[in-house]
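Scroll down for the structure; my scribbles are underneath it.
With one protein chain removed, the remaining protein chains of the complex are shown where they sit.
Coming up: subunit A.
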């Protein structure tokens, strides 16, 4: 009778150990993804080092679904640069090109006007009420590189959240049912 008790105990302990190991490896995966993301934030100096293009206002150069790599440096903002900025009170950042720059002699502050390549008019309609120019603190980064099509994954997951849940559910199932 003793060995039945031993067998039951050993089975229980294996299961708990296995569960804990799996939980730890899942935690490791999530944490290393977070570490990579935060490292990118530090290296590029920008709060969001990678953005997905959501609208067609920069076509044919950037289409919906492309991803842009951003970098922010202390270099002055000059016309022609593609910048990502947040309008006060709006969450979604906008990626457009700088077309006018007026830099103050005394303070070094700068007035910037932007426009999407594919838009007819400049961005004054998008700025906050009464705002004519963007300033340095609105700008989150400059686009320095780009990868086509990769951003569709994010767009699909944002616009059809059911797919996000299905994916996470499937991943969770895979983790639980895997034998190692």
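We take it that contacts are C-beta pairs under 8 Å (C-beta built on N, C-alpha and C of every residue); 3 or more make two chains touch, one makes a residue touch a chain; residues count from 1.
Methods note: contacts and distances are computed from a predicted model.
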Given that one chain of this complex has been left out, which of "Proteasome subunit beta", "Exosome complex component RRP40", "thiamine diphosphokinase" or "Signal peptidase complex subunit 3" is its protein name according to UniProt? "Signal peptidase complex subunit 3"
Subunit A, residues in touch with the chain not shown (by the definition above): 60-62, 76, 78-82, 97, 99-105, 108, 111, 117, 122, 143-148, 174
